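One protein chain omitted, others in place.
Coming up: subunit A.
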Amino acid sequence: LATTSRKARRKDWTKLIYTTALSPEQILDDAKEDGDDEGDDIENDEDDFFQIKTRATNVEAEVLDKTKDDIDEEELKKWEDEDMLDSLRRLFITGADVAAAEGG
């Protein structure tokens, strides 16, 4: 994925949110404004009288208006690693000494 290599470059969130027409998902996926997936090859039988609208907002399954994001099981796999678990110690009140001992 190109997104990982561009990690260092920061997003200008204020600009992305208020001045672009990108969808929230596109902002999060680091999409470019011009490279829209407008022509998402939807089967469009040209001889049909009724045409399927290409401007469909979300062609995929119904997007639920929900608060809890689905838990990404793949992402959770990283916590099976002991080193990853230890890396979080810095966030806890008891973790200050550990970080100091390791030199930051």
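Just so we're on the same page, contacts are C-beta pairs under 8 Å (C-beta built on N, C-alpha and C of every residue); 3 or more make two chains touch, one makes a residue touch a chain; residues count from 1.
As a working rule, contacts and distances are computed from a predicted model.
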Omitted chain per UniProt, picking from "Uridine kinase", "MMS19 nucleotide excision repair protein", "RNA 3'-terminal phosphate cyclase-like protein" or "Ribosome biogenesis protein WDR12 homolog", is "RNA 3'-terminal phosphate cyclase-like protein"
Per the touch rule stated above, subunit A touches the missing chain via residues 8, 10, 13-14, 17-18, 24-25, 27-28, 53, 56-58, 62-71, 73, 75-76, 79, 85-86, 88-89, 91-96
